[in-house]
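A protein chain is absent from this complex, but the other protein chains hold their places.
Every chain is named by a letter (A, B and C) in the order it is written, and numbering of its residues begins at 1.
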């Protein structure tokens, strides 16, 4: 292993830059050269490569986004596209690849390796959604829940001033992790997640009872992928049937993808970046580097993308006991 | 002047609590008692008063929202409602009132004083919109622009990762101050404000040229009251006619009203709170306390609510020169 | 179990208020009354109790410090003091106690229970130091490392402008956890912890080589309890023997104890608060509620306070590979 490549793929998440830095530094530590691939699989096909050394990753540890960019690539879905990507990597002398991304990125790598077993891929779970099996936390998740929480805190200020009802939509198309943790931490009166069927009539009844008893503001945190629909849809169904004079909707959107990564995300980035380089050096392939119980672990791609991660019953209970309603 | 009342009214803004604290401490300093009126003019009509002393305003200097609450009051729009409010104030022995709020709150106070000249009102401009004449800054504006800016910074991270086009809607129904300052500070590629007619075809052309030349992400900051409509409406008209593959819309909404007040807002709260108490003690009435050029000034309510504040030509030029397009 | 008491003890840490709230809400959920004890064991001896209900813990979830206060108590170290405390608890009808604190607080509770087995204590690890055995994280640690990290980020800005050498001292009298994580996340060039003997001549040599090779700023993060002494002592021994023109010392101090708790700390507060109430209801005693691998666990006091927690070899390796020198 003389030269490896690293790239970011899929939705960007805070900590990706810190992770690129860790990959580069760990490689240098092991006398391995590093190429950065710009704009994901699309850039791989085009051979859009840039050599990365210590100076190249200087000053990025605390920056959101990804200096390598990301993109979707329809072409990589085709054997021809993957063939081109393979040729570009070979031409550049790449012996192994670190892919920082999610579910889809790992599936792409798996198909690639079936066709081109010469070049091993190792994955790092970079996604704010925390929806990959085999790691306690994905890279960016801790920052995203803190961003969501700061927004909920601010909304509480104004909600409380008016005793208003707020619907706050956080990210999470298939998974309610962001909603659940930011909602518990923000003292949300209710938390709606895709993993649990939403009972609108019950919710309406509970909001009514809560208003009756406590006269305070009420914040409902909703994952974007909840079965009841997003926050706007939910508000439409609820607001005229509850005693609050006014309700408001906030959709946090892409601010959850940005921002300076938290300490936890940067430490995760460091552990995973080093773990990925060491795995390649140990001739591993097709695995995701996870962190479980603070220890670095290796999880086969197929396992990691199975997506059958369940909401923790313990946290569900916490939400149930602490929510107001 | 033995006893004064203080209340918050209209949309809440960060710094209101610091201002309530300043009013109470300044009153105590001058041996004057203070009553807090809960929930604005509505609470005034109901006599929902609470004595405020040092302990009562302990620990609130850095908290968003307002401990006194706010509300709309249709009843106060009627002579009967104002008569009730007057009776409640008289019964409680109130000699003067400090109202922290905006435009509408000062107009309400003006009508009240015409009917009940016995009780003088002095106003403090508490609104994030910075749309009151006679003060360099309104209370909460500095916090709101920093909140908007933090969001724009986060969005830049993810926009840049994908070279995406973003439309970010900030508050400002009639005034573009939040959009202009947060947009300049966030390096927005274009800033759309109600005060300037938006030329959509020109905007489309400029976005196209910008993409052609620079290949970077593009962030358009839009005031909610812009004549082109909000961010969603704008995106609908623009996104298919520009070369960006993807565009995204973010509506910041009520997070702009919350949060810990900035240093500037807390100093403003201190200056204005003391200024209001001193004005009442000096038998002033019907004036708003402003701060101009760092000095406390007094501005008649009629002047302050004229609303003919123009966007600074100097800042418009700054935005023109620094925006990318 | 009809009535429980809760108090905070030892050095305060962010998340204590969120935890008090969780204890109160979990108790109410289980039809149990709650008394708050003010100012730790000192207040227990004086019977300084306050009933806590939902309203009493309203709006504190995001506030640093502790609404119950904390204090040292020499008197509780004596059998007479503990006897008084016991009588106060009995007189107030307290059936069980939740103590949120560290090492010393649990030892105090252990001695108390030996003398007065009638009243069971359950502990929650509230300390920024992360130095209790049996829990992945203590309450307040995540906030503290983020506070330290923010400071290091700011110092990097100015250090880089001048290519300066900085010594940054973070908290940690016996444990280097804060230094290690904030140092890794801040990209520190070296991290000095009590658990590893500091080799000053080697450090001087490494700083020299680093300056020679990279010409960048250099930040050394030092735990206050490092064997080389704190940051001032270290700077004295190092600064004249390295090629940097200027060095600066920053001691972060008590800002690391304050601030709004992070999302992780608030979720921990929720899990631990509920866990403690449920443990008392299940007739447990003398145990600390920890969270391991995201699951709530119960750890006997004696185990938790053994203090033989080692720095993770994995993180030490990470620091070694990523540090510049």
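Heads up, the rule we're going with is that a contact is a pair of C-beta atoms (placed from the backbone, for glycine too) under 8 Å apart; a residue touches a chain by one contact, two chains touch by 3 or more.
In this text, all values refer to a predicted model and were calculated from it rather than measured experimentally.
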Option from B:70, B:127, B:182 or B:206 whose C-beta touches the chain left out: B:182
Of C:250, C:292 or C:312, the residue in touch with the unshown chain: C:250
Options C:36, C:65 or C:81, residue touching the unrepresented chain: C:65
Touch criterion as defined above, residue of B:25, B:39 or B:285 at the omitted chain: B:25
Touching residue (missing chain; options B:13, B:247 or B:260): B:260
Those residues of chain C which, in the complete complex, touch the missing chain: 8, 12, 14, 63-66, 69-71, 147, 151, 153-163, 166, 248-251, 253-255, 257-259
Chain B, residues in touch with the chain not shown (by the definition above): 18, 21-22, 25-26, 29, 54, 58-59, 61-62, 136, 142, 145-146, 148-149, 153, 156, 160, 181-182, 184-187, 214, 216, 260, 262-264, 266-267, 270-271, 274, 292-296, 312, 314-315, 317-318, 321-322
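FYI, only the chains that are shown with their structure count from here on.
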Taking each chain's C-alpha mean as its centre, the one farthest from chain A: B
Size of the rotation, in steps of 5 degrees, that lays the CA trace of chain A over chain B: 180
Centre-of-Cα separation between chain C and chain B, whole angstrom: 39
Distance between chain centroids, defined by C-alpha means - chain A, chain B (Å): 35
Chain A and chain C, separation of their C-alpha mean positions in angstrom: 28
Numbers and ranges of chain B residues touching at least 2 other chains: none
